[in-house]
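Coming up: subunit A.
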Amino acid sequence: MSMLRREFLKGTGLAAAGLVASPAILRHTALGQDAPILIGSLHDQSGPIAATGVPIVNSLILAVEEVNAAGGLLGRPLKLVHYDTQSNIQRYTQYAQQLALKDKVLVVHGGITSASREAIRPVFGRYKVPYFYNTLYEGGVCDRNTFNIGTTPAQTVEKLVPYAMSKWGKKAYIIAADYNYGQITAKWMTKYVRDNGGQILSTDFFPLDVTNFGPTISKIQAAKPDIILSALVGGNHTSFYRQWASAGMKSQIPIASTTFGLVNEHTTLDANESDGILAAYGYFEELEDAANKAYVTKLKQRFGADMPYIGEPAAGSYEGFMLWVEGVRKAGKTDREAVTAALESGLSIMGPTGKVVIDRPTHHAVRNAYLAEVRSKKFVVLETYEQQPPSDTAMVCDLVKNPGDNKQYVIEI
Partner candidate 1 sequence: MSRSLSTGLQLVLLAAAIAGVALAPQVLEIFTLMQITLFAAMSILALSLGFIWGFGGILCFGQTAFFGLGGYAYAVAAINLGDSTGAVFVGMLVPAAFAAALGYFMFYGRISDVYLGVITLTVTLILFNLINSTAGDEYRIGAAQLGGFNGMPSVPGLNAPGDPSAVLEPEEIWFVTAGALIAVYVILRLVLVSHFGRVAVAIRENETRASLLGYDPRLYKLLVFVIGGAIAGLAGVLYTNWGAFVSPTIFALSLSAEIIIWITIGGLGTLIGPVLGCVAIQAIVTEIGSQQEFNSNLVLGVILIAFVLLLPRGLVPTAQILWSRALALKARRGGAALFEGGPGGKDDHIAKAAE
Partner candidate 2 sequence: MQDYSATLLETRNLTMRFGGVVANNDVSFTLKEAELRCLIGPNGAGKSTFFKMLSGQLTPSSGSITFRGQSIAGAAPHEIARLGMGIKTQVPNVFNGLSVRENIWIAASRKHTPPVSRRITDEVLDKIRLTDRAGDLVGHLAHGQRQWVEIGTVLAGEPDLILLDEPAAGMTDAEVLRTAEIIKEINRTRALIVVEHDMQFIRMIAKTVTVFHQGQILMEDTIGAVMADQRVRDVYLGKKVAA
């Protein structure tokens, strides 16, 4: 197993050598007609957030290879300049400056947590490098230089909560990670539970390093909810599902989550710990359409059987990348203003998740949302919601009216 893995890594390293350029080589690249178009990538490849970062980078590498195999962009090859941000916010800022000022990339795809996005977004704004944030997040970013491709709560929570309530009951107990994403998602959960005539028994927040959920499980039992709405995040929080199942609670109170699967919980947990959990995202690897099948097959072929589960962040990054490529094609040049205008023109691509369009007023994506249930360590997609708009961010953001806007709004719910 380990030998295989090492062999695989070596193979990947060699294959990637020509593609993921060493920045040292890039320092003296001439910007000639045949010079590659440089595309920046900032994702965590080590540390706690690497579980999300690795599939994203794999997906971007695939996207670059596909474009290059098809003759490149405007006749020029693409080259990915990637830095491992090491799950450290300071590295994000450092490498963002490096991408903008030294490598002089034309676009950057990057950032996983909202904290990392907010650290680098101003850097790209200041040095005028278009920035794509492709991960699902809490919504509210309003910045003409930034494109947010991932889903926001209005696109997923709005579907998940009523579905779970109609299936199981009206009394909900919310458990969420204690940071902005969790806090804001919990607010949206609360809103949709109330809108559907339900009741919130309690909302508990957990710092990302909490591993012992014993007291919480007792507390939930004391409250006797019909459903648990979970926005727990990360490896440590996976403990909750384990301890919940081992207390024999899984058969008693069902769980619906907007985060289950982000760090492959459905594959790392045992089937009897995870079966029946509901989740909603903009993408599932199990989607049946042909575009997705092709995408998944290519990724698995390219990176071997060890390619982790492909989640929304990886697929979203692929689509964000392809959107920018389409924007450049339509504009006929790589100039920032021209590409932004092209992207704002209602341009769309067909990605693994289906059709993706940039919503002009918010710079978010109008895209499909899916609802799925875990069965035998796989997601089974139950519902498809076509072309969901980012209606949450739309409440606060209108870049057509205020093109100079540049902040993340907290949406009053």
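Picked so that all candidates are chains of the complex that A comes from, given by their letters.
By definition in this document, a residue touches a chain if its C-beta (ideal position, glycine included) is under 8 Å from a C-beta of that chain, and two chains touch if they have at least 3 such contacts; residues count from 1.
If you're wondering where the values come from, they're calculated on a predicted model, not measured in any experiment.
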Options 1 or 2: the chain contacting subunit A in this complex: 1
Candidate 1 contact footprint on subunit A (complex, rising order): 13, 16, 20, 22-24, 45-47, 82-86, 88-91, 93-95, 97-98, 100-102, 113-115, 118-119, 121-122, 178-180, 182-183, 205, 207-208, 407-408, 410
